[in-house]
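Missing here: one protein chain of the complex. Every other protein chain is in place.
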Amino acid sequence: MSEEVKENTETQPRNDDPRAHVISDPPPAKEEVKKEKTGAAAQRVVDPDYLILEAPRKKEFITGSEAAKESVRRANVDIAIAYPITPQSETMQQVGYLYAEGYIKDYYRGEEEIGVMSAVAGASRAGVRVLTATAGPGLMRGIEQIVSWPGGRLPSMLLVMCRVVNAPLAIQPDNIEISYLLNAGGIVLHGENQQDFYDYPLIGFMVGEKPEVTLPVAVAVDGFFVTHARGWVNMPAEDIKLPPRDCYHEAVPMMDNENPPIRISRDSPIQKSNFISYQMHAAWQQEIWAAQERAKKWLNRWLGGLIEVVNPGAKTMIVASGAAVSQSREAVRQATEKGLDVGLIKIKSIRPFPTQELNEALEHAEKIVVPEFNYVGWLAKEVKVAIDRTDRVIAGPRVFGGMTMPTELILETIAASK
Amino acid sequence: MSLKTIRPATGFKEYLPKEYQDLIDDGPFLRQRKVSELGSFKEAIEEHPMCAGCAMTLFIRLVFVALPSLEHTVICGTAGCGRLAITQGAVPFVYGNYGDTNAVATGLKRGLDIRFKDTPKDVVVMAGDGGLADIGFHAVMHSWFRKEKFTTIMLDNEVYGNTGGQDSGMTQKGMVMKMAPTGKKFEKMDMLGLAKTAGVAYTARISTTNPTRIANTVRKAVLIAREVGPTFIQAYTSCNIEYAIPTPKVIDDARDVEKDRYGFEEYYSDEAQTYWDESEKERKRLRKAAKKLK
Amino acid sequence: MGNEKKTQYRVVTGPEGILPPAATLMGISLPEEGEGLVEGEIVSEAEALEKAAIALLTRKNPTLFPGPLVLWGWNDHTDEKAKYFFDVANELPGIRIIPMPDYRPIYPKIDPEAVINPCHPNLTILHNKIEACVFIGVHCHYASITLKIIRAGTNCYTIALCAEAGHEDAMASVPNFDIEKLVRFRETIVTVKKNGIKPLYEGKGIVPTGWSQIASLKGETPVKPEEELVEAGVSGAFLNELESGLDDNAE
Partner (left out) sequence: MSAGIKRRYSVRMAGIGGQGVVTASHVLSNGVILDKGESTMVPFFGSEKRMAPVESYVRISEDAIYEIGEIIYPNIIVIFHTQVITHGKSYTMPFYTGLKENGVVIINSATELKLSRDEEQELSDMSANVFHVPASKIAVDVAGTELATNMAMVGAIAAIIGMPSASSIEQSIKERFIGKGIVTSGGTAALDSVIERKFAKKAELVQKNMDVANAAREYALERKWDKWETAPKEMVAH
């Protein structure tokens, strides 16, 4: 229930327009341009609705890493903390260039992922907008910190470029690591392609920083397929950016000694002292998952729904997320050409999970095929828990360890299930 | 603006419990308190669950007196006894994950510097020997090598007190501890040496014997960290429970240990030395000027 | 789970049991500007304010719980807001004001007449037998936790006047609660009384609570009452003996 605050210029980066939250400015006047501002200084803060939904866009053919860079360029990020790991490294390098160009206020390479994810927690507590990225083993190394972010109510952005995590060590795409994020409590979006890798981080920042949400957001894509391959990405101009983080309108106080209470110890451990403390920890956890539920409203607004449905009403529905969606789109096209009645549901938001949307979209379905790029089939499990008549679910096909998924494999599965 | 966070909004003061009213009227915020004033003003730290006669508690109280600008300080800690007291201090306290203090402090300090360009914000890590020398070691060393501008204070009780008496890297060789059943096999870690190697601007080794010296050292460390670079204080704060030190003898023990192997020792980098000498001169000049005015 | 149809969950006074669900996850959604929440249902702001007013006027030991964001004057806005807060209080006969000055786990035990604390808010509710309360100026995270614990173990009617999006776990809640809404709330209380809701308590305004508050409001310096030792002899002996006992523990 945080209080309304008068604009605190000290907490607003100088070059930001204080009116930004409410309106999207007209293009800069001529004399302004003459000043030859560079980097963030040359950008205007605009309303998120404008930047995400309304601003005119141009198509470019770029890699996923470049798409992420362009997203970050417009995200008004304060600090980015990097640590190399394939296939993520390119992205944080690109973000480093943004820092050099003046789009980000601070940037450094951390010691390793535990240190990086801890520093992200520190920066978020300071009230700034913070970003990092990792992959596979890096995520595993940082996971102790990552699962503590939601409980700390720490808005932040974690980009995840999925790769093999288990021995034998490999760098190939395989999104099993997302299954480790499912129970952390944070928001998890799974992007299909370069376009999603541009859009989702911007949306994620805005959703995670809503007072009733106040949660970290992870945007995952399947490594290499997305990060290193080029695709068409529709983007608005470079000269606009999101409003800065409005840290005094969040669910918890900032650790800046500028907002009350002074005796915050906001993160003080719930000590084993009595039931009531247990009750507090229990209520604390409930609140995290409740906050996730509240995020749906905003995800619907900016993500255009937690799911996308192709061929609604088809008897056979494919349910997929990430790169498996692209393969499934092709499968649907070929199936339709063959006169088969096949549809597709793309799950954009894994946390919060679109339970209701899925049930409505699958009401009519007789068969539900869930293709995945991992061995354990975490998405199939999620789907089975979410819907009824689970005998309709065919939990596959699956590839893993870096294999790609031939469209034929999906078509065969559909055929075999007849 | 900060002081406003300890000023009740109009009309609310009377409704606050006495300890908060005292903090407002007679707390450590309005001016720098001296150790000699202890007992004559409301300390930042409230009643806490530390054991009676705990040297660490005394040290922590002195840190709260010493901090040069309480209203602009944030403290980072980790698991261990110390946080039981620090949690009750009237300063924002970040209780992170195990041994993450110096990485969290890095992000926190950099974040605060972005938001508060004209107001220096002091970040102080205060954690135990286990938290800093063992599980948090990598983060500590890297924050030093990166020259992060905050102070690290090690509450060195040479044992994992909160978990019931296991040996840490800072435990002396040969000590029989809960996880060194036949005695600890290696020497106490030389964190001060490592700090110098890593380029820490100011380091000090100190025992809990001389309150004024403790306060001065802490103040110096925080001020140097603000202007020059990382600073480190390694303080002997015995655990009278796990080392079975009689409560009235805790300070005697601190003195013995000080004589024996924990003597007061300071080190300045050249840059830190120059900064400190000049700021001392400046303070003297100001004091003189103040006298003249009177 | 699944698409099993849930019967509409209602957020009503407890005790609901050890661990009530988060209202949000039972399908309760937040009100928009101009709306309010009453027992989990979206209603007009006016109706929410009226229900809140009636609860505060007619239930036992009504109490206002100002949180850190309103009771510390950290910006001019809070000073301004304070006045309107007390205007509301003065319209509520027999109202108490018990602050939530911070969120730390207070050691060794809170004084339930002096403060409320999110680690165990039910102690304050139970000790003072509070059956209607208002939370205002508490950070949303701590407010939600507090509201759940109170619904779990007490029969208190909780009202969350939230400067942000509102609270599903309160029996009554209004979002974006700024000064204008404080004024409207006061007006609502006055109207409700005019329209014949008879206040449970007589007189006007605030009843001091707790030794510190009572003294302070009289303009005296609060002095903590000596904790008289029950069965002085024995208990006294116990304490002393234990202290001296432990003090020579290594000998």
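Each chain gets a letter, A, B and C, in the order it is written, and its residues are counted from 1.
What we mean here is this: a residue touches a chain if its C-beta (ideal position, glycine included) is under 8 Å from a C-beta of that chain, and two chains touch if they have at least 3 such contacts.
Just so we're clear, the structure is a prediction, and the values are computed from it rather than from any experiment.
**Q** With the full complex in mind, choose from C:Leu123, C:Ala160 or C:Val174 the residue touching the hidden chain.
**A** Candidates C:Leu123, C:Ala160 or C:Val174; residue touching the omitted chain: C:Leu123.
**Q** Which residue numbers on chain C touch the omitted chain?
**A** On the chain C side, contact with the omitted chain comes from 18, 107-109, 112, 123, 126-127, 227, 230-231, 234-235, 237-239, 241-242, 245-246, 248-251.
Note that in this section only the chains that are shown with their structure count from here on.
**Q** Please work out the Cα centroid separation of chain A and chain B, and write it as a whole number of Å.
**A** 38
**Q** Rounded to a whole Å, what is the gap between the Cα centroids of chain A and chain C?
**A** Computed value for the inter-centroid distance: 36 Å.
**Q** For chain B, what residues touch not just one other chain but two or more?
**A** Residues 1, 5-6, 46, 87-88.
**Q** Two-or-more-chain contact residues of chain A, please, as numbers and ranges.
**A** 8, 253, 258-266, 268
**Q** Touching residues of chain C toward chain B in the complex: what are they?
**A** Listed in rising order, the residues are 66, 70-75, 78-79, 81-83, 85-86, 97-99, 101, 104-108, 111, 114-115, 210, 212-213, 216-217, 222, 224, 243, 246-251.
**Q** Please give the residue numbers of chain B that touch chain C in the complex, ascending.
**A** 1, 4-18, 20-21, 46-49, 52-53, 87-88, 244-249
**Q** If you look only at chain C, which of its residues touch chain A in the complex?
**A** The touching residues are 1-4, 18-19, 21-25, 29-30, 67-72, 74-78, 81, 101-105, 118-120, 122-123, 135-145, 148-149, 152-153, 160-168, 177-178.
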